[in-house]
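Just passing along the structure, written as structure tokens.
A protein chain is absent from this complex, but the other protein chains hold their places.
The block that comes next holds chain A.
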Amino acid sequence: MNAIRGLWRSAPLVRNVILNKSTLTRPFATATITPIKPIEDVPSAIELDKLYKRVELEMRGIDPAVLLSYSWFCIAAASHLGIEVTKSWALRKAEKERHTLLRCVHIYKKHRVQYEIRTYFRFIHLQRLTGSTCDTFLEYIERNLPEGCALKVTKVECQKIPDHITPPQE
């Protein structure tokens, strides 16, 4: 990249030719407008794929059977795409959100009625995905998420320590 940039700096002639060419081809009608300086195209650095050390899927839903089928589907898709599945489990009991109300609206405080909302959970842990694999897989399983289910994906990306985290030079 530096070599290209060096060439760019050291060859004004070439650059002039390129720049002039763009101004010459400009149609006459726009010639009165001050010519826009063409942006020097900086060759973008090669974008490296991200590395995900671990991806944790948390599914929650109102029906344990649907969640089970969905986790089967996720694991099958992961195995077809060559993703390692480390763990897959479910909570033994559902999380219950309870509301206790008076059975009668205004009176009889002794007599209550209880309503509850049950939420079932399932977890799948995957490990060692590249960014493109992760995106593909997640897009696929999120599109096939059944009704009444929610999915939380926690991604642990591993990165190099940035270059500026070095002891200062005195």
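Please note the rule applied: contacts are C-beta pairs under 8 Å (C-beta built on N, C-alpha and C of every residue); 3 or more make two chains touch, one makes a residue touch a chain; residues count from 1.
Methods note: contacts and distances are computed from a predicted model.
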For the chain that's not shown, choose its UniProt protein name out of "Trafficking protein particle complex subunit 2-like protein", "Small ribosomal subunit protein mS35", "ER membrane protein complex subunit 3" or "Serine/threonine-protein kinase BUR1". "Small ribosomal subunit protein mS35"
Residue-wise, where is chain A in contact with the chain that is not depicted? 49, 51, 53, 63, 65-66, 69-70, 73, 76-77, 80-82, 128-130, 132-133, 135-138, 140, 142, 144-148, 150-162, 164-168
